[in-house]
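And then chain A:
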Amino acid sequence: MSALLEIDKLSLEFRTRSGIVRALENVSLQLPEGGSLGLVGESGSGKSVLSFAVLGIQDAAATITGGTIRFAGTDLLADGGSAMKTMRGRELAMIFQNPRVALNPIRQVGRQIEDVLLRHTALRGAAARARAIECLADVRIPDPERRYSAYPFELSGGMCQRVMIAIALACKPRLLIADEPTTGLDVTTQAAIMRLIRDLGREKGMATLLITHDLGLARDFCDKLAVMHAGHIVEVGPTETLFRTPAHPYTAQLVRATPVGQERLENLASIPGNLPDLRRGDLPPCRFSERCELRSPACATPLPNLVVSPGHLVGCHHPQARSSP
Partner candidate 1 sequence: MSQLLEAIDLVKRFPVRSKGRKKLLHAVDGLNFHIDAGETVGLVGESGCGKSTLVRLLTRTLDSTSGHVRFRGQGIGLIAARAMADHPLRREIQMVFQDPTDSLNPRYTARQTIAEAVHLLTDTRGWAAIDSAVEVAAAQVGLPPELLDRYPHQLSGGQKARVGIARAIVVKPRLLVLDEPTAALDVSVQAVILQLLDRLKREMAMSFLFVSHDLNVVRLLCDRVMVMYLGQIVESGPAREVFARPLHPYTRALIASLPGGHGNDADLLVGGDPQSPIDPDAHRCRLFGRCPRGAERCQTQAPPLREISRGRSAACHFVAPTEREVFIDAALTVHKLHLPPARRAALTTEFDRVADMARQVQSVRLPDDTAPAPQFRP
Partner candidate 2 sequence: MSSLPTTATAIAAAFAGGEVSAREIAAAALERIAAHNPALNAYTEVTAERALAEADALDAARRRGEAAPALAAVPYGVKNLFDVAGMTTLAGARLLAGNPPAAADATLIQRMHSAGGLLTGALNMDALAYGFTTENTHYGATRNPHDPTRTAGGSSGGSGAAVAAGLVPIALGSDTNGSIRVPASLCGVFGLKPTYGRLPRSGSFPFVHGLDHLGPLAASAADLALAYDALQGPDGRDPACAQRVIEPTTDVLTRGLDGLRVARLAGYFDDQAGAAARAASERAARALGSLGDIVLPEVAAARAAAFVITAAEGGALHLQALRDRPDDFEPLSRERLLAGALMPALWVEQAQKLRAWFRRRTLEVFRDVDLLIAPATPVTATLLGQETMVINGRALPTRPSMGLLTQPISFIGLPVAVAPLWPGGAALPIGVQLIAAPWREDVCLRAAWALQSAGVAAVPPAPTSINAR
């Protein structure tokens, strides 16, 4: 089965006044049609940069220095990203944290869905309006006819995020990129939104890329996880495998730092040190090595890409066979 989204050895840099930030290096990922992948990592790991690169939204300072992004077989980076522009919003859609900011505050939410339909489909007039109402109903917004005319400020945060999802799904995309879609929402609302995204993905056979700092959330809603650290993907694998037998020391520590399932405060791990400064010219091949207890001289040599088990890959010279308890 060929992947819907295939990122191969992608590298991206930001040129800033204080130096070149090597934000992504040799990042490779595959997401099959209808699959769900969680991209997890702490702030500064590069997970949002990666999703923006896929969508082709990035500031002028960013340069892709290598690699390819293929979507349904099409090279998104070819011809200066022209393929990306036609696909974005139609086949590829995105939702962000803080939906209130992403929505136009002075336009009725139903109109905002229609705007997308007018841009990407042949629907016009009453048909577009009917489809917009259908989109609101799809995301389980009660009384969609009435809510069509609501302004964002009249809706709760959870309702605004549903509207964002409705906009994203209006053109029946094949891939939804959800970047921290529930950050800032209450946990009960978060649960409802995440279940909605999951159920809609299943109903419509849509692939989902969930970007989150919350390992527990990724565990609940993704088939596969990719763990990012300082612009590298350090480990990829089936979700439960990564939780039970993480191979990369960073993944192992991240799992142990998550309070979910922990019984004692003492057992909660913290990860010493900070992310390396990505402007440094002397970044080691393993960007975690300076924080790593397992560091050895081998870590100064180019990273291997080890297959731990089918579908479970790790970039580390000292992969752990078994996770510590």
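Selection rule: all candidates are chains of the complex that A comes from, given by their letters.
The rule is short, and it goes like this: contacts are C-beta pairs under 8 Å (C-beta built on N, C-alpha and C of every residue); 3 or more make two chains touch, one makes a residue touch a chain; residues count from 1.
On a predicted model such as this, the values are computed, not experimentally measured, just so you know.
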item	value
Single touching candidate for chain A, where 1 or 2 all sit in one complex	1
List of chain A residues in touch with candidate 1 within their complex	42-43, 140, 142, 156, 186-192, 194-195, 213-217, 219-220, 253-254, 257-262, 264-266, 268-271, 274
